[in-house]
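One chain of protein is taken out of this complex; the other chains stay put.
Letters A and B mark the chains as written, and numbering starts fresh at 1 in each.
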Amino acid sequence: MEEILNYIGIGGAFALAMSGALKAMGKKFDPFGVLIIAFVTAVGGGTLRDILLEDRTVFWLTEVSYIYFIIAGAVIALIFRKRLAYFHKTLLFFDAIGLALYTIMGVQIGIEFELSFINCIIMGTLTGAFGGVVRDILVNEIPVIFRKEIYATVSIVGGMIYWGLVKLEVGNVYAQIIPIMLIIIARLFIMYYKVSFPTIYRDEK
Amino acid sequence: MEEILNYIGIGGAFALAMSGALKAMGKKFDPFGVLIIAFVTAVGGGTLRDILLEDRTVFWLTEVSYIYFIIAGAVIALIFRKRLAYFHKTLLFFDAIGLALYTIMGVQIGIEFELSFINCIIMGTLTGAFGGVVRDILVNEIPVIFRKEIYATVSIVGGMIYWGLVKLEVGNVYAQIIPIMLIIIARLFIMYYKVSFPTIYRDEK
Partner (left out) sequence: MEEILNYIGIGGAFALAMSGALKAMGKKFDPFGVLIIAFVTAVGGGTLRDILLEDRTVFWLTEVSYIYFIIAGAVIALIFRKRLAYFHKTLLFFDAIGLALYTIMGVQIGIEFELSFINCIIMGTLTGAFGGVVRDILVNEIPVIFRKEIYATVSIVGGMIYWGLVKLEVGNVYAQIIPIMLIIIARLFIMYYKVSFPTIYRDEK
């Protein structure tokens, strides 16, 4: 279990580091700026989660391997910059993977800390999405989570499904793989077809 | 005492949630974006306060009732959106109530933690105003606190008056109600008459 959480965490960090690096390169940041944005995007959500929870050391202070994978993700994004640029949605693809992996990880940690249902879901969404929020604040944009394509909703619903599967005592690997796949697929589907909530501002100019 | 602090806290959370929701709707966020901004505005100041103080659990992890009141505030703001829009100053009115309630709560907690005078005042202003600062950062505006109508000053002076009343051992209910009313009235008065500091940049172009 601990092992699986660790793989999930490192996979999410790698994906989010690439997502952050691509965003920073889109803004023409210098290489160290790219590295910092990659780092913040990758660890932002988990860091806030660890700060909020008492008696939890911030994960990247003790598990240094995270930092190496983040640097690797940023360097790969820097090197394959032009190739990645061919695929319009590359940034959002890695973002979806990171969102899915970190949402599940956050809900799992919330359950371990015996938080209430609603706080488990908040921990999931926060772990999954906060890194991207900080990334967008740092490059001076309104965070994508607030406006685009049901971003937070996917994380919240995915977290709820995971919470339900754990409480139903579904074997742990399935309980994780199913909501992870659901979040990624839902996020990409919604992105591709540009699904969005029916606007609540319709009859206003 | 503990009881009173709790009512103050929940009242402040409710008011700030409405203030955040109204701001987010002004930016045409989707419903979950509105909910997240409402949440962050309501808990931002208190969360930072609890993180800064050692041995204090972040309040909304244990007192889940806050979260329900915040959701209620956001939903009410969503439903009565158009009606609230008639009153130009609605956003700022709820903001003033939240500022007042949370400033007093922050100073009170600072006193309980036996902080120095200046740190008590900082805790008050931070609890009262930081949620609004995060709200403004998230919607990509310069936080209102830095520019408009003596916002922080009202919180600082109100916090000082509360600190003085507590040290003079005025009965607690009065010690709280007086500075709370003073902050709300001063904030609304200043807003209405657009009072501002005499500019220090006068003789510069």
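Just so it is clear, contacts are C-beta pairs under 8 Å (C-beta built on N, C-alpha and C of every residue); 3 or more make two chains touch, one makes a residue touch a chain.
This one's a predicted model, so the numbers in the text were calculated from it and none came from an experiment.
Undergrad: Decide which residue listed in A:Met18, A:Ala74, A:Leu138 or A:Ala175 touches the omitted chain of the complex.
TA: Hidden-chain contact among the options goes to A:Leu138.
Undergrad: Touching the missing chain, which residues of chain A?
TA: Against the left-out chain, chain A lists 24-25, 27-33, 36-37, 47, 51, 57-58, 60-61, 64, 67, 78, 81-82, 137-140.
Undergrad: Touching the hidden chain in the full complex, which residues of chain B are there? Just list them.
TA: 51-54, 115-116, 118-119, 122, 133, 137, 140-143, 145-147, 150, 152-153, 156, 196-197, 199-201, 204
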